[in-house]
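Working notes, beginning with the structure itself.
For this view, one protein chain was removed and the others were kept in their places.
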Amino acid sequence: MNLAYFLSILVFSPLLGILVLSFLPKTQESLIKTVGFLATIPALVLSLIAYFQYRAGASLDQLNEKVSWIQFGDSSQLGNLFSIDYELGLDGFSLIMIVLTAVLSTLAAIASIHIKKEWKGYFMLFLLLEVGMLGVFAAENLILFFIFFEITLIPTFFLIGKWGYFEKENAAYSFLIYNGLGSAVLLIVIMVLFARTGTANIDALMAAMNSDNPQLVAPISENMKMGLLIALLIAFGVKLPIFPLHSWMVRVHVQAPPSIVMLHAGVLLKIGAFGLIRFGMGIFPEQFQSLAVWLAVLGVVNLLYGAFLAFVQTDFKMVLAYSSISHMGIVLIGLGALNEAGIQGAIFQVVSHGLIAALLFFLVGVFYERVQTSNIQNLGGLAKGMPITAGFLLAGAMASLGLPGMSGFVSEFMAFLGLFKEMPILAAVGTIGIIMTAVYLLRAVLGITYGKAHRDFAGITDLKKFEYVPVLVLVGLIVLIGVYPSVLSEPLTSTLETIMLGIGG
Amino acid sequence: MELWNLYQNNYLIVFVFLCLGVLLPVVALFLGKLLRPYKPYDSKYTTYESGIEPFHDSRVQFNVRYYIFALMFVIFDVETVFLYPWAVAYEKLGIFALIEMLIFVFMLVIGLVYAWKKKVLKWI
Amino acid sequence: MDLETLLSYEWGIMAPEFIILGVATALTLMDLFMPKTQSRKILGWVGFAGILAALVSLLGLIGHGPESILLDTFRLDSFAKAFKLLLLIGSALVLLIAISYEPNEGLEEFRGEFFYLFLAALLGAMIMSSSGDLITLFVGLELLSISSYILAGMRKRNQLSNESAMKYVINGSIATAITLFGMSYVYGLTGTTNLKEMAGFLTSVYNEQHIYLLGLAFFMIVVGLSFKLAAAPFHMWAPDVYQGAPTPVTAFLSVVSKTAGFIIIIRILFSIFANAPSGDVQGLPMILALQDYIAFLAGATMIIGNVIALRQRNIKRLFAYSSIAQAGYLLVVIASMSLFMFDTLWFYLGAYLFMNLGAFAIIQHVTHKSGSEDISQFAGLYRRAPFLAIAMAVFLLSLAGIPGTAGFIGKLNIFMGALVPSEGHYVLVSIMIATTVISYFYYFGVMVQMFFRPAADTGKVKIPVALTAVIGISIAATILFGVAPNIAFDFLQGNFNQFTDFFQ
Amino acid sequence: MVEELLYSEAGLLNFGIFFLLATVLLLVVLGFVTYAILAERKIMGFMQLRHGPNQVGGRWGLLQTVADVLKLLLKEDTIPKLADRPLFILAPVIAFAPAFMVLATIPFTDKLQFADIGVGLLYYIAISGLTTVGIVTGSWASNNKYALLGGMRAAAQMISYEIPLVMSVLGIVLLTGSLNLNEIVEAQKNGWFIIWQPIAFIIFLIASTAELNRVPFDLPEAESELVAGFHVEYSGFRWAFFMLAEYVYFFAMASLTTVLFLGGWLPLPFLDFIPGAVWFALKFTAVIFVLVWFRVTFPRIRADQLMEFGWKVLLPIALANIFLTALLKEWLSIF
């Protein structure tokens, strides 16, 4: 694990696939699909290597990379001020996120088999998206973070707009505008910090913002810090999404192709949580503390609102979309609790929901591909035609509603544990959401699998061989986390310690 | 002070000439009005058109060449705006100004050649 | 002035200008004496070669220290060198676009003129960039303007072209008159037209009335010059002129002419008003006292440009508003007056040059065949010409400021400059970012056409060599400066010495 | 006395005195015009082996022009219905006033001069250009096709020949370094400019003929084509003022030629006992004679030839002459 540029290779490995793809003729469907799939493998392998090495006790610091990149102004006078370096690095949290990304990307590449047209363009964009997602988590520098963040935006826009369903362009536009605004706000925050401190390195910023006698280019008042944090909250709130900023996300989940939704729900939404934890808590710990209550309240609102709306939906995709909103509420609740259990719960929820959502959307994709509908009514009795699919669907739902022994349970439990310690009443209200989750998920899934059959599902093939791969992997991981949470908690220890140190907990 | 007076007087003379130049026609025409007969009838006041009834508006559209000549005139007249001060101050300015002026006039000559080649200077 | 003084001048520092002048003259004569039937394309190539020669000679001058000749009317400082570089590169690309411009009607016998008028306009811009005197600045400005007027109306038998030229002349002349009026006051207060002497003299003006007059002059100069930038309040000509003018001319106006506008605005404002007292109690120099005014213009320009662009269906109009918006971004640089101002302006203008010219090369190619400039002409471009579509996408992304492109680094730079001063320009930055997001709508609208919509005509597209070169260079530069901007920044730092000689 | 007057403060009194003096000049000019017309007719007559006017005022027809003027004064004045009345009335004034104004700066001798302004030559050129406006105004106001056509032609011709005219005198300005007509005359002590500037002289002579709308450049009034050109609708004394303007210009142009090229009042060597005024008169008469001679001798040239001659021949030669002069001055330092 002393390979130079290990992280760069990890992050940019999908580019190799793009390169190869660009030389392939458009008509070679299976070849393109194979290449597209294979291109996700290096990142997966490398990230797993990193993970296991880390578990084996290697330090992540040796992965850090730093190459000087942009220097604004005259370096002879300004020194290192206003320089932006290309710096990548990992800590436990980001390592987990990268592993998650790599796994889900590979699985989504398998799920992309269902894509019907223009595979070449699709896979090129897909791989670009993967670069962006990997980069976001590996960036050690706010501006680099932002760049990767924006890089995820463009491919997603096209992937939704071109390969989605009926209202794909609307969905793509609302995705673009909401996220564009979000990233714009994020950019303001980043630029203010950069202009005021002269650095964009996250560690340096953390140090500068939390020291008593900071070396700043221009002063940053307390009010400004608060303003910046709120802006940050808005920026990541769009991504997460937090209650009033969520409408785009529902549209995207319904209209985008299933493989992209897997990534979107599994990884892209999590960037919001990741950003809040890393930057919100890391750079503005004091301000974050004073906002924590509101965050928890927002979390509960998200949880209840999402759950309620999920309950009234007739389309299974909509149910899942609102369920995502609801589950993101749990992340917020965990963060709002501001104690170790809560934050750990939030992070667990991030990973766990990533896996569960990916599983469920993959399954939706599977049966949508066969029956061309995702309406719960029309799907009634699916278990007759596709018993295995139905079975996994039920498993996914169970994981999602927090059945003990699966990942959902661990995360929800910890998050609420955290909140009960701090704000018992709020937590009590929040538990209603958990119950509602169980209700709407079971209603929907049971409606699909064992509900009244409206049509004959005979002649429909169940899961094909290759479709087993994602399903099994995801279910496996969900269960693994559920029964052996330390796969996650151990790598997180050091990150959590740092955070707790910052917020004085 | 004296020079100032001289200066003013000289322009006063110019002004006097202007007044006279305007006055003479005015006075003469006024005198003529007293002397000349006045016997109007309609056909006296028609527009002359070789004896036939005038037709159409006489303010016809003109060949565009007239305008182009006007533009050419403007351009070359402006050239003289620079040539005159230069010529007057030539002794003080010397060779430098000569070269500058040569370049300037050369550019204008290109303009002339341009107009020539584009057959602007051809009349009708 | 005798021969000795004359020969003691270092005429070599004017070499780029002389080359352009010489080539323009030679082209005129060649055009006149060439047989009618012969293709005029060769003139375009000669002009291109001339610009390259000027570029080479300019690069040769880069190590040259600051120097001024002709009683300080011609000044070669790093500012001049840096921005001349942009002008020359921009014009070279424009000329390449113009070489491949073959409209259906209206340009036949004027092809030759097309090329040397570009050179004349370029010469005007270059003179502006290294002028140290109000009169030469003005003459340069007008050389540029008048050539552009004619260029806009080059398609003599095309009504749109006529109309656009007429509007351009009228607006331009009004703007000129306003600028001049402002200049006349500045002259009246100082009794000289030399920028340095003016600045020196103005530091000692303390008469209340004079300061008032100076403020009026400042106002008028800024308003008048905003015309060249196509910035508020003088932006209304841009959409019509951009639409009606031949596409290469539109490209020229949107890039070279705009760059020249920023050059003159910086030359005048920062030379004359940098040290003039503003008469307020804190003893701020005038330029700082009136900073908010520029900031207001910048904000208004960005909002107008980006919001109205949303409604456009004609691609050239769309780009007109886009370029208005870009002028607004650039005005933010001037309004923020940070220590990065020159670098930022230079970099952004450079980035803008490549991305916009590349886009115009494609626009010209896509629109000229069908004659229609509706946005729907781009439908299905990805199928017909994937290279063009991807290139266009890159340019649009860069214009929108998406990372990975030069436009992003430029914007980053602008934000930084605006936020560095201790009272950061938060409002301005917020407007800029918000309008940038608005701009996604129309930039992505074009992309939606290219990638999502089916093509009406599925015929393959053949791109002329010159256009391919422009697109290739532009896309390479856009991405290169987006990924490795330090190439440009190091060049800037290494050769132009922080523009310190601008004020000396 | 005049010196004192000039150095005294400008006021109403001065105005009155100048007015009187100018009136005297006006009368002289009118007298000149009267007899110039007669002389012209006589010379033409002789050259064409005719008698010319010989009825009114004795054998020489001395009162012929006077009678003509009186006739014009008594003629009925008609203004066409369709004409633009105010402009129609204004046009002769605009045409005539500059013609008289230019006389203000011409030095007849070193003493006999009205306004000695520094930019005399420029003044002459600038003011004389205004007449074109009068002509175009008249032709436009007449609302007559012939008039308009004639007026446009006149304008085109006058502006076309104004350029070579203006350029040709630049050589002289170069040599003297002044626009003051007195100084120009003084500078000719070493030799008249007709010797130093022969090319300029020829150009000037041709261009001035054209400016005067005289044969062979009398296209604007070409009777055979345009009836009478721009003044076809004018009659009586209004018409007379156009004619008057033309002849006053004749006077002025001849004076200017004398001043610029023939050394003004300067005498020939060894003949300086003859007063300057006489010299001036002699030279002036010679110029007048040459111009009349032209009229008799040359046929009218075609319109297209006229314009092309001005732009393609006279203008380049005039430009070349300027630089030739400048170079000569630089290298030979002749002055």
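First chain written, first letter: the chains are A, B, C and D, and each begins at residue 1.
What we mean here is this: contacts are C-beta pairs under 8 Å (C-beta built on N, C-alpha and C of every residue); 3 or more make two chains touch, one makes a residue touch a chain.
As a convention for this text, contacts and distances are computed from a predicted model.
S.K.: Which name from "NADH-quinone oxidoreductase subunit K", "Cytochrome c oxidase subunit IV", "Branched-chain amino acid ABC transporter permease" or "Multisubunit sodium/proton antiporter, MrpA subunit" does UniProt give the chain that's left off?
M.R.: "NADH-quinone oxidoreductase subunit K"
S.K.: Which shown chains does the chain we cannot see touch?
M.R.: B, C
S.K.: Per the definition of touch given earlier, which of C:Leu61, C:Leu87, C:Ile146 or C:Met392 contacts the omitted chain?
M.R.: Residue touching the absent chain, from the options given: C:Ile146.
S.K.: So which of C:Gln312, C:Gln377, C:Asn413 or C:Gln493 would be touching the chain we can't see?
M.R.: C:Gln312
S.K.: Name, in rising order, the residues on subunit C that touch the hidden chain in the full complex.
M.R.: On the subunit C side, contact with the omitted chain comes from 134-135, 138-139, 142, 145-146, 149-150, 153, 156-160, 162-167, 169-170, 172-174, 176-178, 180-181, 183-185, 187-193, 201, 210, 239-240, 243-244, 308, 311-314, 317.
S.K.: What residues on subunit B make contact with the chain left out of this view?
M.R.: 1, 4, 64, 67-68, 70-71, 74-75, 77-78, 81-82, 85
Throughout what follows, only the chains that are shown with their structure count from here on.
S.K.: Sort out for me whether A-C or B-D is joined by the greater number of C-beta contact pairs.
M.R.: Top pair by contacting C-beta pairs is B-D.
S.K.: What is the distance, in whole Å, between the centres of subunit B and subunit D, each centre taken as the mean of its C-alpha atoms?
M.R.: Roughly 14 Å separates the two chain centres.
S.K.: Using CA atom averages as chain centres, what separation in Å is found between subunit A and subunit D?
M.R.: About 94 Å, centre to centre.
S.K.: Quick one: subunit A and subunit C, Cα centre-to-centre, how many Å?
M.R.: So the centroids are 43 Å from each other.
S.K.: Going by the touch rule set out above, which residues of subunit D reach two or more other chains?
M.R.: Where subunit D is concerned, no single residue meets two or more other chains.
S.K.: Going by the contact rule at the top, pick out the subunit C residues touching subunit A in the complex.
M.R.: For this pair, the touching residues of subunit C are 339-340, 343, 382, 397, 402-404, 408-409, 412-413, 415-416, 418-422, 424, 426, 429-430, 433-434, 436-437, 440-441, 444, 447-448, 451-452, 484-486, 489-490, 493, 498.
S.K.: Using the touch definition from the top, list the residues of subunit C that touch subunit B in their complex.
M.R.: 1-3, 5-6, 25, 28-29, 32-33
S.K.: Which stretch or stretches of subunit B touch subunit D in the complex?
M.R.: 2, 5-6, 8-22, 24-26, 28-29, 31-33, 35-40, 44-50, 54, 58-60, 62, 65-66, 69-70, 72-73, 76-77, 80, 83-84, 87-91, 94-95, 98, 101-102, 105, 109, 112, 115-116, 121-124
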